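Only one protein chain is missing; all other protein chains are in place.
First chain written, first letter: the chains are A and B, and each begins at residue 1.
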Amino acid sequence: MEGFVYVLFIVVLAVNALLSIYGIVYRRSLVKKLISLTILSDTVFVSIILVGFIFKYPVVPPVYSGVGGEEAYLLEHGSDPLPQALVLTGIVIGLAVNALIAFGVIQVYRLTGTTDAKRAIRVLVEEVMEE
Amino acid sequence: MIVTLIVFTVALILSLVFIYYAITEKDLLKAAVFSAGQSVSYAILLHTMAAPDIAMTYLAVSVGLYSALLVFVISKTERYEE
Partner (left out) sequence: MSRRTIGLIVLLVGVVSIALTTFIVFNPEAPKSVRELGKYYIANTTRDVSSPEAVTAIVWDYRGLDTIYETVVLYMAIVGGLAISTTTRKVSLKTRTGLTSIARTGTRIIVLLIATIAFAIALHGHLTPGGGFPGGSALAITVMLIVPVYTLQSLLDQGVSSTRLIAVRGLALTALGLVAILPVIKGLEAVTNLKFYPSHVAGMLISGSLWFYNLFEFLAVASGFAAVALYLSIPEEVYREEIKGGE
């Protein structure tokens, strides 16, 4: 039973990643590309946390609660703390890059009047060619 | 254990539905709302996977900051794709 849910996890996360890559490449609006980029990075983070998860019952987060003598229990039933720390750093850096991309999209709209990727590039290239 | 597996399956299928609707939608405001729905289903998934630190951070960032950022950007540029 756990094996089937494990395989379903991997297949659904792979399909999510492929859908978001389709959204980045084949959709023409810059805002839609930004949305698909956030979906792709979120899917990668969830798959990293899947590496540190164990399919046992009960499973607890790796936090001591102050009542003594818990180390053996946490070593048996706790989830892995290292992938969670790496994903925390990843979420912060992803937020910084996405905020910068959002400002970039607004500036492209101010300079060219459109958020369509092909038309914006054509307008900018024509402006450079005129000079 | 069976309840955990059911929660996993429901959250995964829900996230797939939200992502499909977000990417194939022409109205960008609706796409931002679907993206927030996908973030909620991923947060349910992360909490069931015994990672409460990540679930808290992900909820505050993705449902709060990304949705607000996208609404600001859409209000300053165009609303409908092509």
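Everything that follows uses one rule, which is that a contact is a pair of C-beta atoms (placed from the backbone, for glycine too) under 8 Å apart; a residue touches a chain by one contact, two chains touch by 3 or more.
What you are looking at is a predicted structure, and each value in this text was computed from that prediction instead of being measured.
Write down which of A:20, A:79 or A:114 is the residue touching the left-out chain.
A:79
Considering the whole complex, which of B:10, B:29 or B:60 touches the chain not shown?
Of these options, the touching residue for the absent chain is B:60.
Applying the definition given at the start, please give the residues of chain B touching the unseen chain.
Within chain B, the residues touching the omitted chain are 13, 16-17, 20-21, 24, 52-53, 56-57, 60-61, 64-65, 68-69, 72, 76.
What does the interface between chain A and the hidden chain look like in terms of residue numbers?
That gives, for chain A, the contact residues 2-8, 11-12, 15, 52-56, 61-66, 71, 74-75, 78-82, 84-85, 88-89, 92-93, 95-97, 99-100, 103-104, 106-107, 110-111.
The criterion applied here is as follows: only the chains that are shown with their structure count from here on.
Roughly how far is chain A from chain B, going centre to centre by Cα mean, in whole Å?
11
In the complex formed with chain B, which residues of chain A make contact?
1-2, 5, 8-9, 12, 15-16, 19-20, 22-23, 27-29, 31-32, 34-36, 38-39, 42, 45-46, 49-50, 52-53, 57, 59-61, 78-79, 84, 87-88, 91, 95, 98-99, 102, 105-106, 109, 114-116
Quick check: in the complex, which residue numbers of chain B touch chain A?
The touching residues are 1-2, 4-5, 8-9, 12-13, 15-16, 19-20, 22-23, 28, 31-32, 35, 38-39, 42, 45-46, 49-54, 57-58, 61-62, 65-66, 69-70, 72-74, 76-78, 81-82.
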